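Just one protein chain is left out here, and the rest sit where they should.
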Amino acid sequence: MEVQMKDVTMQFNNITAVDRMNVTIEDGELVSMLGPSGCGKSTTLFMLAGLYKPTAGEIFFGDRLVNKIEPEHREIGMVFQNYALYPHLSVLKNIMFPLKMRKVSKGEAEELAREMAKLVQIDHLLDRKPGQLSGGQQQRVAIARALVKKPKILLLDEPLSNLDARLRLEMREEIRRIQQEVKITTIFVTHDQEEAMSISDKILLMKDGKFQQFCPPQEMYDHPENEFVASFLGSPPINLFPASLMDNLKDVSISGTNDVITLSSPLKEGMDPARQVTLGIRPEDFYIETDEKKQGILGKTIMVERIGRDNLLNVEVQNKTVRAIVSPDLRIERGDVVKLGILPERAHLFAVHTGENLLDSKLR
Amino acid sequence: MQREALSKGFVYTLLIIGGLLMILPFVWMISTSLKAPNEVMIMPPKWIPDIFHWDNYVTAWTMAPFARYTLNSLVVVIASTIGELITTILAAYAFSRINFYGRDIAFAVLLGTMMVPGEVLLIPNFVTLANLGWIDQYEALIIPWLASIFSIFLLRQFFLSIPKELSFAAKIDGCSDFRFLWSIMVPLAKPALITIALLKAIGSWNAFLWPLIVTSSENMRTLPVGLTSFSTDAGTMYELLMAASTMIILPMIILYIILQKYIIEGVARAGIKG
């Protein structure tokens, strides 16, 4: 089912937790709501669930305005961070609980519950109590309980944050698999950008209650709307240089150095180009420039670390550490002065005050 | 090493002596209750009677209407325990899960009234019950004890420790508040509820001053009140007095030994909270 938020706002006392959110999530999509803690993503999810009522704005499920509709009538399933399984009920009883509340006959409820348990691969654990299960298994039970009443929307609140690293990888694949099998609109809250990047169709990025960007993960990574989006995604994070845009609106000079970079993408049209800018380069968009005549950023290597196929260099530029992921073919030692070249169309340029991305991207 | 063994031995000796002093009165009570009248008042005392006179219990039981006293005590204990559990569950739910106007003030006032000693309430409560025509009725023995601020406080603390997400999940599953309370919260709070019920049952079984004041006819007396009047009648027939005392004391000791975990934890938790 399609989910639409129109100017949705949530205020707690005087704090605006969510500020005029306008987003449309299409039917069958898996959307991650991403952002640092306290950015309002869980609040947004709770509003979709009906556990919080928005102070302003409208929420539509399909064509139906749901603002005044109680959670139990919204046709949603929800999985909580701590799973919220009923500790005194067996796994089977936990999964059957929503059906029991809907007065589904016992036999039918049990059949549906067993079917769902099979889907999430816990059909061998039905007689156990939640306390006897591992974190991953509890997670599966919680998903089964959320899905058993065949909801139209599945909401997950930081479902993986209580799991250890290995299980987290496994469970996120599982969530993806189950979601694609049931083809249900799924909204998933997380603060882990890697998690969001790996499983979602689209990411909704928020900060301080404000919408930042909503698009497929790769697009968000390649074409961030602003400096915050750029720096929130990616590990190691994007390198940011204070710089100034020169009069020709093509060259950027990096402050405190003699290095000048010529942009390969055009500026956005109709933009009043601020001259004080921030240049952003992702570590993997650097290469070692050996041609003395070509442009690049000069710096002294302070650390070389081999990570898998690549080398991670820490290079000192203007007392700041710049990280670059480069091919190991060229031997570089600690102490070497290197020139970091930038792959074409990979530079990002942000206005200092607004953080807005100044470059035009062909995709948009 | 040797010194340590010596001090360990010292610790055990002290604890055993102390423990003996604690249970000796009960041993002595049971021993006396089984003696023939001519074995009671002798020096040096005899610990094990020649023949166990179980008939002392029958004699005591029939000399005063102990059957009636026991029935009354059971009625009062069961009714007030069940009633208190119900009022406590409902009130603790409101105080822990519903954010209503004046909640914190109301709770503070209730806690504040716990400071007032029960003796202050005795006289006005007697007048209230007299006006209601309940003196010397079960109502007087039961109804004032159907709610306890202390129990509400204890259960509220327990309810607060149950994660909020559980009620969210239940809400999404289509479970009403009232149903959530009875089918999720109450089963989860079972240990706390057992503690509350046990402390209540023990207190109610042993209560003396209140039943003494609100009962006047023999038919309405509870066991402790009945025992004091029996003690006047029995005078120095200590074997009968001890038999009657055993009948009151032993059920609580047995209950305690079976369920001591709940009682001791409850006392310790309430104590630490202050």
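Quick notes
By written order: A and B. Residues from 1 in each chain.
Keep in mind that, in the parts below, a contact is a pair of C-beta atoms (placed from the backbone, for glycine too) under 8 Å apart; a residue touches a chain by one contact, two chains touch by 3 or more.
The working rule: contacts and distances are computed from a predicted model.
According to its UniProt record, the chain left out of view corresponds to "ABC transporter permease" among "Metalloprotease TldD", "ABC transporter permease", "Sarcosine oxidase subunit alpha family protein" or "NADH-quinone oxidoreductase subunit NuoE". Only one of the listed residues, B:Val11, B:Ala108 or B:Leu160, touches the absent chain: B:Val11. Listed by residue number, the positions of chain B touching the unshown chain are 7-8, 11-12, 14-15, 18-19, 21-26, 28-29, 32, 40-45, 86-88, 90-91, 93-95, 98-103, 106, 109-110, 113, 115-128, 130-131, 143-144, 146-147, 149, 152, 168, 171, 177, 202, 205-206, 208-209, 212-213, 223-225, 227-228, 231-232, 238, 241-242, 244-245, 248-249, 252-253, 255-257, 260, 263-264, 267-269, 271-272, 274.
FYI, only the chains that are shown with their structure count from here on.
Per-chain CA centroids place chain A at a distance of 58 Å from chain B. Against chain B, in their complex, chain A makes its touches with residues 46, 49-51, 70-72, 76-78, 80-82, 84, 86-88, 97-98, 101-102, 145-146, 149. Only residues 163, 165-166, 168-175, 179, 184, 187-188 of chain B touch chain A when the two sit together in their complex.
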